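To start, the structure itself, in structure tokens.
Only one protein chain is missing from this complex, and each of the others stays in its spot.
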Amino acid sequence: MTIKARIGGAMLAAIMSATALQGAFAAEDTIKIGVLHSLSGTMAISETTLKDVMLMLVAEQNKKGGVLGKKLEAVVVDPASNWPLFAEKARELISKDKVAAVFGCWTSSSRKSVLPVFEELNSLLFYPVQYEGEESSRNIIYTGAAPNQQAIPAVDYLMNSEGVQRWVLEGTDYVYPQTTNKILKAYLMSKGVKEADIMINYTPFGFSDWQTEVSKIKSFGSAGKKTAVVSTINGDANVPFYKELGNQGIKAQDIPVVAFSVGEEELAGIDTKPLVGHLAAWNYFQSVDAPVNAEFIKTWHAFTKNDKRVTNDPMEAAYIGFNAWVKAVEAAGTTDTDKVIDSIVGVSVPNLSGGYSTVMPNHHITKPVLIGEIQANGQFDIVQQTPQVVGDEWSDYLPDSKDLISDWRKPMSCGNFNVKTGKCGGKGS
Amino acid sequence: MKMSAILLKGRRMYLRPVRILAILLGLILGFATAASSAADDPAALIKALGTANFEQAEAIIADLGKTGDTRIVPALEAFAAGDLYVRKSDSQVFIAKAAGSGFTLIDPVTGASAGEAPKSAITKIKINNSLRRAISSAQGGLTLLSPDKVVRLQAADSVLKSPSAENLELLEAALAKETDRAVKLRMEQARAVSLLSSDRPVDQKRAAIATLQSLGGRDAIGILMTAAPTLDPALKGDLDAAIKKIEGTLALWDAAQNIWYGLSLGSVLLLAAIGLSITFGVMGIINMAHGEMVMLGAYSTFVVQEIIRTKFPGAFDYSLAIALPVAFVVTGAAGLIIERGVIRFLYGRPLETLLATWGVSLVLQQLVRSIFGPTNREVGNPSWMSGSFPLGGMQVTWNRMWIVLFSLTIFLGLLLLMKRSFFGLMMRAVTQNRRMASSMGIRTPWVDAFTFALGSGIAGIAGVALSQIDNVSPNLGQSYIIDSFMVVVFGGVGNLWGTLVGALTLGVLNKFLEPWVGAVLGKILVLVLIILFIQKRPRGLFALKGRAIEA
């Protein structure tokens, strides 16, 4: 052993201890992000999965070295499906835990409940669920579908390739179905469908006795015109609805049902054999044939240690949102909310259907619309895929919102710019 | 673009004779290379499926139907089931069945085995609803002459649902040879449907309308209304009269159907409430964990089915019969533990049982969520609980019918137990006069414990039945608890008959209000009516008679 070698060894040791020290510092100095999904109460059924996805994404990102050289740390809280508690927890995450961004919410009510909090405390929320549109906040990035990214392409598909002329718009009585159905009705009538050929019907949350409703659909469908059901029925009520459909013998060939809230996770609770051929419109299905999707599913199965866990559309939206945030933070070089909001517009990240999703100036993203048919194994077979569609926050089919646009880039930086009056602030008066 | 427009037009004029022309045009323009040379060769047509898009495939299916070659029926069936694949290397089409890691290939026309292929070497030919319709129409035409009676009946059914002029001739040929009466009747009806959209003379059409009138039901109205726009004006009178006649009968059956829906909803309410009528009605415990007992019963069913699925797949149809005792024991034991651990310290303080059992219900919900996860679990319907059967002009679904029978059986069983057994006698003695019963030598604490266990066990077997129609999730119990209390209070606390009448009344009332004011308002009205009813009879429908001034 020569002196040289000894010196080399000492230097190596010094470098190693230096990096170790740095590592120790990094572990202390983490970036916190909030995860605001209900883990108990009625919405736990849908939201718990998204919490798991977020934990997985954080773990994966940390394996790659974190963000800005710091590790990420997820702060999970349980707002317990209670909307005022969502506001309280959001405030806690931002004020007490000082999180850099929050990923969360499922229902529109919860989003509406936390929106003032995010605007007041100037933080950032990534909202991963399809919703009714009619909103654009500077502090929210909407990675789920707006009505034009889900409902309208689905109706187009039924009209063009199944020749549907008569429509049942069946929904749970809350804001998302009400708005979506208003938009769809206006859209269908603009396509020449008569009012008598549209039936709109609402049922309460958690509705479980579908006998009368299904037989109503059956008799509406026997007027000699091809009929379809557009379902905006919410989570829990779907299982009894589909069971009743199956038992009353309504086959997809006779009256197809296209759903906007039924994905792989919801189907996991049903025997899908009688439902083969009924449709769903989403921006992602687990059956998408793309390498990035296969990789995602593999990671998911490994993370949950359960190779039967399905993936679904809100999970993809969470994935896109998280990656967009990471990219925007890296571009801005900081997690400061204002800088991230400036840098996130235009950020383009891979989505799971093999393309790229871009955050638009209206804080919605571009994504393709997929129409899938339910298969006997609980998966969807994709029968149509559109090119990228830009999320339209202000529907063109509602009289009060058709003149509005949103653009959060400077200098406009406005969520409800009226193109007619040329002013920011809605209808203006 | 132009081509697809023509094809589209062809499909829209589904029922007109011009259709053939349109399809021929489509054939020539769309895939001249693949099919024009061999429009009659089934093998070539099937091969063309491998590269066709949905609209082209639809035309190919129609051509396959016209070949009249019954050898292709298995291929069509496989296509409908999503088992038709195309081999990537030579774009040959095969029926493929999953075998191990790969697939075994079967020649679609000859049915001969064609070796095996790994999953990556073949692609599934996609199918959508329009194609499924086309397939069942073609299949119907091809199997009308099948030697098997059941197959012929199915064929007639599918032709009935997809009328076309080509099928008409096939039908008439089949009719001439048909001997079975049931099949013949159905074929006549199918013929009438196809005839209405053909260019046959008016007289024949008039007869067809009469046949359809005898078919009756919503489907007949649908068929008649579809045919209406293209029909001879002379027939308009017949058509309207027929529709009116059918609607008249339907109106009666609708009322019957509504009562049935009401009874079936009532029996669900009865199931949910009957265990409560023991724990709450007889023992006076405000058991907020009752719903969770129902949930535990449903999860027991899930576990039983899961074991059967993995270990004894053949016994699936008996899964519910096995789940019933399991659920009873599991929830009964849970009830026993709750009674011994919590409730026995709270007798005589009914409102505090509310608090404690509410706490228990939170713990049980979270426990189930931690063990089984928050998402819905799949509980399958055994074959005898799937589908429906016609009863006159109404459709009765099997699962609903079994649930009605099941709830009545439980009710009668419980009644017998209470009124005729020694345990029932002890139970009644203890609830009526605890001290007296105790001094007669009845061990009241154990009677209490087993009464509560019985109530919980019954909630558990209710859970088995409810798992057939509702979500199996940790929230299952919550959605029934309020309704259960309403039923028991409406019927009269402490009276099993009251619970029965209460449940069925509320069910029927709900179902009569629902078509009239909608599901949401209907439910609100029922609640308001219950509130008003309680003002009128403060102790429910069947009040226990007594002399106590303050019961």
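Remarks
Lettered A and B in written order, each chain numbered from 1.
Criterion: contacts are C-beta pairs under 8 Å (C-beta built on N, C-alpha and C of every residue); 3 or more make two chains touch, one makes a residue touch a chain.
In this section, contacts and distances are computed from a predicted model.
With the options "Urea ABC transporter permease subunit UrtC", "CidA/LrgA family protein", "LrgB family protein" or "Cytochrome (Ubi)quinol oxidase subunit III" in hand, the undepicted chain maps to the protein name "Urea ABC transporter permease subunit UrtC" (source: UniProt). Residue-wise, the contact with the chain that is not shown comes from B:Leu527, picked out of B:Ala114, B:Ala207, B:Ile442 or B:Leu527.
For the chain left out of this panel, the touching residue among B:Leu196, B:Ile209, B:Ala356 or B:Ala462 is B:Ala356. Touching the missing chain, out of B:Ser158, B:Gln305, B:Ser319 or B:Gln365, is residue B:Gln365. Of the candidate positions B:Lys177, B:Lys311 or B:Lys536, contact with the hidden chain is made by B:Lys536. Residue A:Lys182 is the one among A:Arg166, A:Lys182, A:His278 or A:Arg309 that touches the chain not shown. Although one chain is not drawn, its touching partners on chain B can still be listed: residues 286, 288, 342, 345-346, 349-352, 354-356, 358-363, 365-367, 370, 478, 482, 485-486, 489, 493, 520-521, 523-524, 527-528, 530-532, 534-536, 538-540, 549-551. For chain A, the residues in touch with the chain missing from this view are 39-40, 76-80, 82-85, 87-89, 91-92, 95-96, 107-109, 112-113, 115-117, 120, 134-136, 173-175, 178-179, 182, 204-205, 398-401, 404, 415-416, 418, 425-429.
The definition used in the following text is that only the chains that are shown with their structure count from here on.
One inter-chain figure worth recording: chain A and chain B are separated by 30 Å, centre to centre, where each centre is the mean of the chain's CA atoms. Interface of chain A with chain B (complex): residues 39-42, 44-45, 48-49, 160-163, 173, 201-204, 206-209, 211-213, 215-216, 218-219, 221-225, 236, 239-240, 243-244, 246-249, 252-254, 256, 265-266, 268-271, 274, 276-277, 373, 375-376, 381, 383. The residues of chain B lying in touch with chain A in their complex are 8, 11-12, 14, 54, 82, 124, 126-130, 132-133, 136, 161, 218-219, 221-228, 257-258, 261, 264-265, 268, 365-366, 369, 373-378, 380-381, 386-388, 395, 397-400, 468-475, 478-479, 510-511, 514-515, 518-520, 523.
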